[in-house]
Structure formats: C-alpha cells, structure tokens
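Left out: one protein chain. Kept in place: all the others.
And then chain A:
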Amino acid sequence: MTWVTACKLDDIEQEGAIRFDHGGRTFAIYRGPDDSVYCTAGLCTHEAIHLADGLVMDFEVECPKHSGAFDYRTGEALRLPACENLKTYPAEVIDGEVRVALG
C-alpha cells in the first residue's frame, strides 16, 4: 500500500470534502464533523459527477446533480439513484497532513 500526502487537514472544511486528483484518477477526501478523515472514489457511481461538489452532512455526501447519497466512511450507497457502493481508501492525519492509501 502506498501512502500519498493529499492535502492539509485545514484545506478541508469541517463536515466538508475536497477533490483530489492523483495518478490519472480522481478521489474525494472528507473531513467529518469530528475531524476524522475519509477517502472515496471521486465520482458518483450513478453518473460521472464529482462528489466533492456535493453537500456533506454528518457522515453522508450527496451527489450535487441527482441527490444520490453515500456514507463516505463505508462507501455504502444510501439513496437512489445511486445503488452501487463507492470504493473507499484508507486515510489518516499525521501532523496536520492528510495521507491516503490509494492502492
């Protein structure tokens, strides 16, 4: 597993998300209401829409276009039209920096 430094924790709003592009792929990195961090595939599984543009509430992110929703901790699809789970990747904060393992 290769860990990549993605951003600083402060780059992400609390209860928010940012887009992170790496190695030709796109990801979304989330900061939970408790400052925990998570990483998922960047695009909604329903249509290729960047989830980081969507609203984050608690541990849920909602697609900005069709309102499909996911639990970003587990990638579980919570609401239609999203029905396929999101891939998730390990994420951690070390010295204020967010690292993700993109495997």
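Of note:
Basically, a contact is a pair of C-beta atoms (placed from the backbone, for glycine too) under 8 Å apart; a residue touches a chain by one contact, two chains touch by 3 or more; residues count from 1.
The rule is simple: contacts and distances are computed from a predicted model.
Between the listed names "Ferredoxin reductase", "Raffinose/stachyose/melibiose transport system permease protein", "Cbb3-type cytochrome c oxidase subunit" or "glycine dehydrogenase (aminomethyl-transferring)", the UniProt record for the complex's undisplayed chain reads "Ferredoxin reductase". Touching the missing chain, out of A:26, A:67 or A:85, is residue A:67. The missing chain lies against chain A, touching residues 15, 47, 49-50, 53-57, 62, 64-67, 80-81.
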